[in-house]
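What you see is the complex with one protein chain gone and the rest in place.
Think of it as A and B in the order they're written, each chain with its own count starting at 1.
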Amino acid sequence: MSYGAQILRLLPEAILTVFGVAIMLADPLVRRKRALGYLAVGGLVVALLGTVLMVQQGWWGPAFSGHILNDPFAVFFRVLFLLIGLLVVCSSFDYLETNAIHHGEYYALVLFSIVGQGLMAASVELVMIFIGLEISSIATYILAGFRTRDVKSSEAALKYFLLGSFATAFLLYGIALIFGATGTTHLAEIRAALRAGPMGPMAAVAAALMFVGFGFKVSAAPFQVWTPDVYEGSPSPVAGFMSAGPKAAAFAVFLRVYLTALQPVEGWFWLLWVSALLSMCIGNFGALVQTNIKRMLAYSSIAHAGYVLVAFAARSELGVAAVLFYMAAYAAMNLGAFIVVTHFGGEGERHVSIDDYTGLGHRQPALAAVLTIFLLSLIGIPLTGGFFGKFYIFQAALKAKLIGLTILGVLNSAVASYYYLRVIVVMYMREPAPTSPPAARVPGAISFVLSVAAIAVLYLGIFPGDVLQFATRSAAFFR
Amino acid sequence: MPGNVPITHYLFLSTALFTLGVIGVLARRNIVIILMSIELILNAVNINLVAFSRHLASVSGQAFAVFIIADAAAEAAVGLGIIIAMFRNRGTIQADELDLLKW
Partner (left out) sequence: MSGSYHLWLIPLLPLAGAAINGLLGRTRPRSFVSAVGVGSVSLACAYAFFTFLRFPWHAGDAYVERIAPWVVAGNLQIDFSLYLDPLSAVMVAVVTGVGLLIHIYSVGYMAHDPGYYRFFSYLNLFTFFMLTLVLAGNYLLMFVGWEGVGLCSYLLIGYWFTKKSAADAGKKAFIVNRVGDFGFTLAVISIYWMVGSLEFRQVFPAVASMPKETPMSAGPLTWICLLLLMGAAGKSAQLPLYVWLPDAMEGPTPVSALIHAATMVTAGVYMVARSGVLFTHAPLAMTAVAVVGAATALFAATIGVTQTDIKRVLAYSTISQLGYMFLACGVGAFGAGIFHLMTHAFFKALLFLGAGSVIHAIAGEQDMRKMGGLRQAIPWTYGTFLAAALAIAGIFPLSGFVSKDAILWKASPLGSPSGSWLYWLVGLATAGLTAFYVFRLFFLTFHGEPRSEAAHHAHESPRVMLAPLAVLAFLSVVGGFVGWPKALGGHDRFEAFLAPVFRLAEELAPAAHAAQEHAALEIGFSLLAVGVAALGIGLAWLLYVARPRLAERSAERLGALYRLVLNKYYVDEAYNFAIVRPLVVGSTRLLWRAIDVGVIDAAVDGVAQGARNIGGAARRLQSGNIRSYAGWVLAGAVLVVSFMTFLWAK
C-alpha cells in the first residue's frame, strides 16, 4: 500500500492538522479572531465530510504497518469527536469575546486535541495510543489554563497537567512492562503472546499500572480527585469539551486495550467492578453538596464514568455497544449543560453558583427549558438519550449476570436525581431574587448549538435505533 | 551488554528511579521540582524499554523511548508555560499554596 493510500485511513486527522496549522499561521494576520473560529468550523465540517468519504469509499483496514486500524469502532468515535468539536467551537465564539481572550490558538488547540483523540480511537498499537493520548492531553492542558489572567484557571491547568503527567507515567511504566513480557506493542500480538505462554507477574502488574493511567483519564475512582478542581477552574466550554471528547477517547482505548490485548489477564474485571461502584458513589454523593454548578457537573461526570464502567464490566459486545451509545448521549447532554453554563456565566464566569439560576424559568424560559432537557436526560428520564443510555448499560450488565452491580447502579441513579432536580427546582420554583444576574440575550451561535444538543438528546431518546445500530456494528471488533 | 548484565539489574535500577520519582512528586513542594520528578519517572520507563529492547532483540522498544523523550520535551515546555502563568497570577510556585479549588 502506498503512503498516500495509507494516509487516507487517517483522513479526518490529516484534514484537521492542516486546518489547525493554517489557523496558527493566520493568527497574527487576523484581527477578528472569530474568523479563525469559522475556519475551525470549516475544518471540522471538511473532516466530517472526509470521514463520510472514507466510509463510502470503503477505506477500511490496517495502515502504517498495522499501527492504525480503520474499523467501525474508530469511525464511530471520530464522528463523535468531530461533532463534539463543532459544538465546542461554536459555543466558544462569544465566550472568548466576553472574556476578552484574543488568541486564535484556542481553535487550533481544539482541533489538535481532536486529532489526538481520533488517533487514539484508530490505534491498535501502544506507541500510537500513547502519542494520540499525549497530543490530546497536552492540547487540553493548555486549554484548561486559557484564561491566563485568572488564578483559578491557571491552578486548574497546573493541577490537570501535573496529575495528568503523573498518571501517564504510570501508564507508560505499564506499557514498558507489557512490552517486556510479550516483546511487542501491537494489541493483537500481545494477546496472542499472553495466550500462548505462561503468565508472568509482569503482565499482571502492567495491567494494573495501565488501569491507573486510563482510569485517571476517564476520571474513574479512585483516580478521580483531579476532576472537580479542573472542571471548576477551566473555562466552561473547555470543561464541557473535557467531559465529552478526551473522556470518550480514553474510554475508546481503555476498551480496546483491555478487551483485546489484556483480555487474557485475569482479575481486571474486579478492578472495573470496584472502580465502577466507587465512581458512582463518590460522584453522586459528592455532587449532592455542591453549590457551584460546574463543580456539580464535574462530580456528576465522575458518576457517569461509573455507569459506563458498569457496561464495560459486562465485557460483552452488548456492553461495548452500550458504552458507545452512552458516550454519544452523554456528550450531547453534558456538553449541552456546559454550554448553558458557558453562556450564563457571563463575563469572568461570575455566575456559576446554582443560586444564580434562581427563577431562570421565568426570566429566560427557553434557556431554562433546554437546560431542563439536559438535566432530565442526565437523570435518565424516558424520551431522553440519557434514559436509553442507562437502559442499555443495565441491560448489558444484567445479561452478563452482574446483578449486584446493576442494582447498585440503578440505586445510584435514583440518588443522582436529587441534585439535578435541585437545579430545576431553583429555576422553576423560586421567584427571581433581586440579586439574580440580569438576563443576557442569547447569541445566535449559542442558541444554534443549544438547539442542536437538545435535538440530539431528544433524538437519541425517541429514535435511538440508528445510533444504537451503528454502535452495535462498531462493537464487533470485540468478537 | 546484556550478556554481562542480567535484565533484572536494569529492572532494579528502573524501579529505583521510578520510586525516587514518585517520592519526589509527593514530598517536594516546589512545582518545578515536582515536574523534574515526573521526568525521572519517564526516564525509569525509558531504561526499562531500552533494556527490554536489547534483551528481546527488538528495536521497537528503543523507538518507543525516543518518542517518550520527545513527548517529555513537549510536556516540559507546556508545563513550564503553565507554571509561569501561575507565577504571574499568584506570585508563588509552592504546590501547597494552590488551594483555591477544593471540595
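Simple rule for what comes next: contacts are C-beta pairs under 8 Å (C-beta built on N, C-alpha and C of every residue); 3 or more make two chains touch, one makes a residue touch a chain.
Here the structure is a predicted model, which is why all the values come from computation and not from measurement.
Of the candidate positions A:A204, A:A440 or A:I455, contact with the hidden chain is made by A:A204. Interface residues of chain B with the unshown chain, by the touch rule above, are 22, 25-27, 29, 34, 95-96, 98-103.
Panel shows chain A; residues 158-159, 162-163, 166-167, 170, 199, 201, 204-205, 207-209, 211-212, 215-216, 222-223, 225-226, 228-229, 266-268, 270-271, 281-282, 285-290, 318, 321, 376, 381-383, 388, 391, 394-395, 398-399, 406-407, 410-411, 413-415, 417-418, 421, 425, 428-431, 462-465, 468-469, 471-472 of it touch the chain omitted from the view.
The rule we apply is simple: only the chains that are shown with their structure count from here on.
Mean C-alpha position of chain A lies 26 Å from that of chain B. Of all residues in chain B, only 11, 14, 18, 21, 25, 31, 34-35, 38, 41-42, 44-45, 48-49, 51-52, 55-56, 58, 60-61, 63-64, 67-68, 71, 74-75, 78-79, 81-83, 85-86, 88-90, 98, 100-103 touch chain A in the complex they form. Looking at the complex, you find that chain A touches chain B at residues 126-127, 130-131, 134, 138, 141-142, 145, 148-152, 154-159, 161-162, 165-166, 169, 172-173, 175-177, 179-180, 183-185, 228-230, 232-233.
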